[in-house]
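Only one protein chain is missing from this complex, and each of the others stays in its spot.
The first chain written gets the first letter, and so on, giving A, B and C; residue counts start at 1 in each chain.
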Amino acid sequence: MKVTLKVFRYNPETDDKPHYDKFVVDAEPTDRILDLLEYVKGYQDGTLSFRRSCAHGICGSDAVRINGVNRLACKVLVQTLRSKKITVEPILGLPVIKDLIVDMESFFDHYLSVIPYFVNDEPPPMKERLQSPEQHERFEDTTKCILCACCTTSCPSFWSSEEYIGPAAIVTAHRFIFDSRDRAGAERLRILNDIFGVYRCHTIFNCTDACPREIEVTRAIGEVKKAIAIGKID
Amino acid sequence: MNNYHQYDIIVVGAGGAGLMSALYASKKASTAVLSKLYPTRSHTGTAQGGVGAALGNIEEDHPEWHTFDTVKGSDYLGDQDAIEFMCSKAVPIVYELEHMGLPFSRTPDGTIAQRPFGGHTNNITGMPVPRACYSADRTGHMILQTLYQQCIKQNVRFYDEFQVLDVLIENGVTAGVVAIELATGELHVFHAKAVIFATGGHGRVWEITSNAYTYSGDGVAITLRRGIPAEDMEFFQFHPTGIYKMGILITEGVRGEGGVLINDEGERFMNTYAPTVKDLASRDIVSRAMYLEMRDGRGINGKRYMYLDMRPETVNKYAAEDGRKRPDGSPYIVTGEEMLSKLPDIVDFARTYLGVDPVTQPMPVQPTAHYAMGGIPTDMYGRVVIDAENTVLPGMYAAGEVGCVSAHGANRLGTNSLLDILVFGKYAGLDAVEYSHKTGFETLPAEPLEFTQQQLEELRSSKGDERASDIGEEMKSVMNDYVGVFRTEDGMSKAVEKVRQLKERFKQVQLGDTSRIFNTELISNWELGNLLDLAEVTAVSALARKESRGAHAREDFPKRDDENWMSHTLVWMRDGKVELDYKPVVITKFEPMERVY
Amino acid sequence: MSTRTVVQVGFNLDFAMWIFTRISGITLIVLAITGMVGAFWLGARIQMDVATLMRWTFFPNPNHVINSDIPDLIPGWANAYWQIMQMMIVFFGVTHGMNGLRVVIEDYLTESWWRTFWRGLIFFLWLFMMILAVYVILAS
Partner (left out) sequence: MALRRNVGLKGLKYRGGGPMLTWELHRISGISIAVFIGLHVFASFLMQQFGSDFGTTMNIVYESLYFQIFIFFVVIWHGLNGLRIIILDTWPRLIEYQHEVTWLQWVIFIVIYGLTVFIMVMRTISGS
């Protein structure tokens, strides 16, 4: 089946403005969008640039906008789009370096700002620290995050201000705040209790819809907001 | 000099092995980590099933049993001192990870949960033992995230999206590396006392593979070009259960949780091939069994795939047949929800890529190229050794999949790779620190960039009319057909010849992209060059080994031959020619025996 | 499962207003329902059209029932009770609404001096509105 791939193009060395290129590709219904991009790069236009690695939705390299929504190119099959016209654009809200490659620096800066590591200075036991399956389940959902940025760059609040810490960072914070073994939860809540912290989230749910790991992002944010509001982590 | 950096220790690669060594190295020496991917994109993140350690949280278990299983799994090609070292460090290192906050799944008592995996057995009964410590089916993801987070905590210096293209060796001593900054296209020199390579494997040599696009064997290719040999390259593991046609991995944990492989006649065929542990035999054996079934026309609908069935009714049926029990003694009965909660990502993969719901339908699977047992030869402390006498190349280290200690011999057991990257990553880091405290900086070569620039120039200036993607496709398909699960003299000779032709044609590849910023085409062509080199040394090493052992199965030499082949292959590329040598296997406690499961 | 108490998360305008927005939202609904029930109590079902009822509901100001069929406004509709109700609605509504505007504006403004400027402006607008509204209520 022939599909038309419309791809956002921008080469910083020669272009002033971005433009779109169209490629007609012979695709199987079960092909990933990433397969199509690889095909274009291999056989039609080698200059097309994008990031990718694992090709099965687990490394988080290839977040792009496909037909208007943030997705991993390797996790969308042609058949699920139900359309023979496929538009691929870079994710919104981050500077475009080249074609589909964006500058992720501010995204990772936000990640770094929430103490994104386990803190517990009490001397550890000889064996493992115990944690019940229920306590584990409390934060399990948010441990799945692969830092792909699909969520943050789908959020209208992030589009309007880059300073907004963004759902991905809050998800990371949530993973630690609700871990019964961690001890820096209060500090993280203090960081998120900020004009550019949780209060820029207006429960728009674009993030939850965009998350390729099916993390309930808005719920995680909601739990953080609640913890801040009532001063308790349950 | 612009773009000149100096650190005591340079770690190349930010997967599990790289981060673990950086964590230890940076405590006592100035350290920088160079990675062509943002660290959390590394392949360690895709590992699913678990990391092996004899914690005995569920059933009785001992590091000694783990050692023996690994030796046996390696088909007696593993160096037993290294294996014993790795298995004895397994328990403390898993606790260490837990203390770093790694969110392991838990048993009802709150300890780390464990599940059975192929080849891990109770040495007394011979039955499978739950030894894989897991975090649902994203153990590697959690390891990668946790280690990266700890590196952040420790302020490790990262150079993300810096691809190393060359290692500098001056006067027989390591002096640093050359890397390209992808965002600008500029070359950088990193001057260092010690360099730790942790660049992962090269599964992209094969067509059906579970490996990432970026798994192009950069580390081995770079060192080969610098006269360092590669070890045991013929041993490449094919994992039995990759998604049909795509190769995406379905973890062995599925079988650990009770899933079984089914042929076209609807029977569980592993009974015949491994009567005791059945579907949980080691990977080489299961992959071969699948091939034999398919060859005899018992692939599903006569095609080249089998079913992997984890529907609760199937699992319960065979668990009852095997008499499998829960730790509390009750019979092993699972529900759909339990499978979903223990293997969420597998269910997701099957739904996304196959359109199959594994809780109600079986999944079509076929063997998929998975793991490089071979690599840069090292000793137990990650020090790179460059000949059959184990002479150390000062300052040069390798750890993780890129290295060959050899703890996996001819066939790696599931869960032992995550263990390998942790243990050998850590000790490489520690040894590098010690080394860097003892020595000064070696002077850089007069023109450190020369060799790199020459390589890139060749890629840029070629005016031929070949297409890199064609060459890549042909290489992958020939390697899949002739240097895959089963091998013959004839096939492998064809493969060697074909790969050499492809290498010639590769010189005629034209580069379309002339830009500097993120020239991904230039990089992927360079990577294809690496893959071609590795394909060649793999095929040549395989052709020379006239026996069947572990992952190397020859139809013309179906038996293991301990008399002549109890040795590691070393392979060099000198002036474009491949040379071979052999070194003996270290045997301490376990004399080679026939391998039955 | 244990609950861990976090001593003090820190108090700031966004924290306070986030909570206030929610409380005032609920309060507005409660006040509105009270207003509506009160209107029925006073015989709105036969004497008032829907639009007037709704207007009353959200703003129990006698002006809002002028053009209905209610014969005598004074006893039931225009008394201190409804004036207090009204003032509460005005207070919660205007504060909630003005803060809402602040939030919307601050979504798009990241330069902090601009933000300070707008905050000030909105504060004065709020003050002005409150005074005006109270005056209108008392004077009507």
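Observations on the structure shown:
Assume a contact is a pair of C-beta atoms (placed from the backbone, for glycine too) under 8 Å apart; a residue touches a chain by one contact, two chains touch by 3 or more.
Keep in mind it's a predicted model, so treat the numbers as computed, not measured.
Under the touch definition stated at the start, the shown chains contacted by the missing one in the entire complex are A, C. Interface residues of chain A facing the missing partner chain: 10, 12, 18, 65, 67-69, 92-97, 103, 154, 156, 159-160, 162, 202-206, 208-209, 216, 218-219, 222-223, 225-226, 229.
Hidden from this view is one chain, which touches chain C at 22, 25-26, 28-29, 32, 49-51, 54, 58, 63, 67, 90, 93-94, 97-98, 100-101, 104, 125, 129, 132-133, 135-136, 139-140.
In this section, only the chains that are shown with their structure count from here on.
Rounded to whole angstrom units, the spacing between the C-alpha centres of chain A and chain B is 27. Separating the centre of chain A from that of chain C, both taken as means of CA atoms, is a distance of 39 Å. The residues of chain A that reach two or more other chains are 132, 135, listed in rising order. Taken residue by residue, chain C touches two or more other chains at no position, since every residue touches fewer. Partner chain A is touched in their complex by these residues of chain C: 1-10, 12-15, 18-19, 103, 106-110. Within the complex formed with chain C, the chain A residues making contact are 132, 134-135, 138, 157, 160-163, 180, 185-186, 189-190, 193-195, 199-200, 225, 227-229, 231-234. Considering their complex, residues 37-38, 40-43, 45-46, 95, 98-101, 103-112, 135-136, 138, 141-142, 145-146, 149-150, 152-153, 183, 212-214, 246, 248, 345, 348-349, 352-353, 355, 467-469, 472, 511-513, 515-521 of chain B touch chain A.
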